[in-house]
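Only a single protein chain was left out; the remaining protein chains are all shown in position.
Going by the order they are written in, the chains are A, B, C, D and E; count residues from 1 in each one.
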Amino acid sequence: MTQPGRYPTPELDDLPVDIRERIEAVAEKSGFIPNVFLVLAHRPDEFRAFFAYHDALMLRDSGLNKAEKEMVVVATSAANDCTYCVIAHGAILRIYAKDPQIADQIATNYRSAPLTDRQRAMLHFAVKLTRTPEELAASDYQALRDQEFSEEDIWDIAAITGLFALSNRMAHVTDMAANSEFYSMGR
Amino acid sequence: MTQPGRYPTPELDDLPVDIRERIEAVAEKSGFIPNVFLVLAHRPDEFRAFFAYHDALMLRDSGLNKAEKEMVVVATSAANDCTYCVIAHGAILRIYAKDPQIADQIATNYRSAPLTDRQRAMLHFAVKLTRTPEELAASDYQALRDQEFSEEDIWDIAAITGLFALSNRMAHVTDMAANSEFYSMGR
Amino acid sequence: MTQPGRYPTPELDDLPVDIRERIEAVAEKSGFIPNVFLVLAHRPDEFRAFFAYHDALMLRDSGLNKAEKEMVVVATSAANDCTYCVIAHGAILRIYAKDPQIADQIATNYRSAPLTDRQRAMLHFAVKLTRTPEELAASDYQALRDQEFSEEDIWDIAAITGLFALSNRMAHVTDMAANSEFYSMGR
Amino acid sequence: MTQPGRYPTPELDDLPVDIRERIEAVAEKSGFIPNVFLVLAHRPDEFRAFFAYHDALMLRDSGLNKAEKEMVVVATSAANDCTYCVIAHGAILRIYAKDPQIADQIATNYRSAPLTDRQRAMLHFAVKLTRTPEELAASDYQALRDQEFSEEDIWDIAAITGLFALSNRMAHVTDMAANSEFYSMGR
Amino acid sequence: MTQPGRYPTPELDDLPVDIRERIEAVAEKSGFIPNVFLVLAHRPDEFRAFFAYHDALMLRDSGLNKAEKEMVVVATSAANDCTYCVIAHGAILRIYAKDPQIADQIATNYRSAPLTDRQRAMLHFAVKLTRTPEELAASDYQALRDQEFSEEDIWDIAAITGLFALSNRMAHVTDMAANSEFYSMGR
Partner (left out) sequence: MTQPGRYPTPELDDLPVDIRERIEAVAEKSGFIPNVFLVLAHRPDEFRAFFAYHDALMLRDSGLNKAEKEMVVVATSAANDCTYCVIAHGAILRIYAKDPQIADQIATNYRSAPLTDRQRAMLHFAVKLTRTPEELAASDYQALRDQEFSEEDIWDIAAITGLFALSNRMAHVTDMAANSEFYSMGR
């Protein structure tokens, strides 16, 4: 079996109980342990902070639905060529969107994917924030407001983009491998 | 007085007690409240996750000393043109490095700053991870090992870079203003 | 059903017989008509030239096996964010390589995909030729020779890259849609 | 005499008769054999496909006149720093446009060349398709329609751009030398 | 003491009298000799031409006031990561603008600095001229005219940008060090 990543992966039994329980819960729900949990468990405090941030953003009520949040993850991770995040969150997106094609379409080119104008504006902002954050101009914010995104929605887009800016970089440096299950989920 | 940012800033008395106490502690130590605390307090759960992540990385023992960690923050934030992070962490860097010039030198051009070869290798890796993470190659990792950075040190460089990749994006989108105190601290 | 592309698609019966027969042959073999045939049939002479070029390269004996030729197509098309070519040739690559993951891995980031050094050198050259052909230097050619690519192999890599540089641009401008069959083939 | 390119160049007598006749025809008309014919003749099938594609596009009736088609070739080849195509097609452009300066002006900077607005829009689209095809947006297509380019004209611009995307890459990799005659033709 | 730069620095007494007098005048006014004078004095004719150009632009009456001219210098030098020019002209800008923060704000990100719309338009033009001069379009000139910049003002912006394009490159290649005095002036 492929290693989850290039850093040592702790045994579940050696982990602090809160982290082990979190991992066991996800394993029960998914049927396998996504490698991001095993890789980040190498440092429990950072693990806890990462998933606290993740849950605060991904589970909160928002003007973005669950599929749209995952679209932000997939489009920005694709802009950063992050294999783990594109494959894993592509799978989650397929499930939330109930659409077997949308993840591959967004990962390859969100501009030509069959999205609403509102979704395309959201991804345009997110990808620009991902690659050239300094170039975001007043007109980019206005384009979101024109699509009826609230200021809280803009915060959500920015924070999800930011959290995966962090996550993509950890996945690159740890050489995080996507679990084989993700490749076929939701197709 | 300039607003801390463009999102509503809560009154201290309206904040959850753990957040209010964290802010009061930093205000007592610094003599003022850095705007990042006020801006992020708009969303308490994300505030808690951000500072938990921050503390896990910035306070932990590492092959990078405190000044070197701040060098990573300043160089990568400069690469993202993030005013808040460059000004605020530039001040902290001046204090930790006991050098009134180093922050401006790194913010303008880390390549020509008067650093050790080891520090320059660290910043080269961090800035590449910041702007083109997909282009990091085996030779970039080797360059760090050649300077006696351990694998744990590489994780530290990556995670600090990643956390400020997130932080820079939140500072951009919230229009976070650097407190005037930071401009003169440590000069 | 989604349109194959934004230009008018001819009826099979209205096509010159050689083109109709080619399309019928591929339909029989694949079970469906890949949209590139229908879109390019809008201009029979260009259709004939394109597929003559394609066959000359993709069917010839080479130091690259069939899967490796498709790796070049997928990696360079991904560099150009070309949805049709990534999805369609990703499917073909999965079949030739008998590997359900390799296409997604190469499309997302060929650098971190589980390839041989020789394959990685091939894709590095092809992607550089795709995006910044003017920057190819003597050392890039030498890197191929060091992996025992012959001069004829280098021509193959270049010509496949070049043909899909053309194909990607036609797919973009015609808004060529990937057939739904491609998304699941070979998984 | 400079070699036509770095691959072996066949003797005319050793070539298949259709290729030899094509080359003899161009030599008779031009007074010399442009090196692209000798270089590509190394692989007869690809030679045939290339010139079939070339003729299908460059000889067909179009909303672009002959000089305008060559403008697309020169501007896009200049964007790719392709010496053979800029020098050879620059000569052809001077002749078709009956203008000794226009090729150098377009090769250096099509934006400041003395063109009609329609021609400048055409080259703007072609150069963007050349270098960043994924960034072409609805507004880029609209800019062509505003200049009364038909959908068939847009196909022509795209296909000429695409064919020379291929041609530029073959010229780079074969180290194709521009014949000395081209440098002075039409001045 | 740090060397002014990596080329030999002449003794004042060995310099031509006009150059020595110029340097003594600036030393008397500033209290120290800015390193640019010592570094460029290595070649007296180029020294004379540089400062003649500098004075012709920076001392002439203009629609840009003295602080605004320095804003152009700081923003464009920051775009080129030129430590000497950012630090030295940042100090001058603080003094002219009577604002201890503006130089750091412009050097980090002129887009988010507290400027007038007119000043921001000026810097947008100057920075684009600095990094991608070939991309300046009619709309960029119009944006300046919309802010009531005259054609002479546009020349001033262009020429100051151009002179520091030269100066930045000399500072990079000579490894010109910013005098320590500049770091604290005007704060």
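Note that in this section a contact is a pair of C-beta atoms (placed from the backbone, for glycine too) under 8 Å apart; a residue touches a chain by one contact, two chains touch by 3 or more.
From a predicted model like this one, the values you see are computed outputs, not experimental measurements.
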Omitted chain's touching partners, listed by label: B, C, D, E
Which residue of E:57, E:88 or E:121 touches the chain not shown here: E:57
Full-complex contact with the absent chain, from E:20, E:48, E:66 or E:124: E:48
Residue of D:23, D:57 or D:78 in touch with the missing chain, whole complex considered: D:78
Given B:6, B:66 or B:111, the one touching the chain that is not displayed: B:111
Sites on subunit D contacted by the missing partner chain, in the whole complex: 78, 81-83, 86-87, 100-101, 104-105, 107-109, 111-113, 172, 175, 178, 180, 183-184, 187
Those residues of subunit B which, in the complete complex, touch the missing chain: 109, 111
Chain not shown, touching residues in subunit C: 134-135, 137
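Throughout what follows, only the chains that are shown with their structure count from here on.
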Those chains which touch subunit B and also touch subunit A: C, E
Gap in Å, rounded to a whole number, between the CA centres of subunit E and subunit D: 44
Residues of subunit D touching at least two other chains: 134
Pairwise touch network: line, ring, star, complete, or other: other
Pairs of chains found to touch, sorted by chain label: A-B, A-C, A-D, A-E, B-C, B-E, C-D, D-E
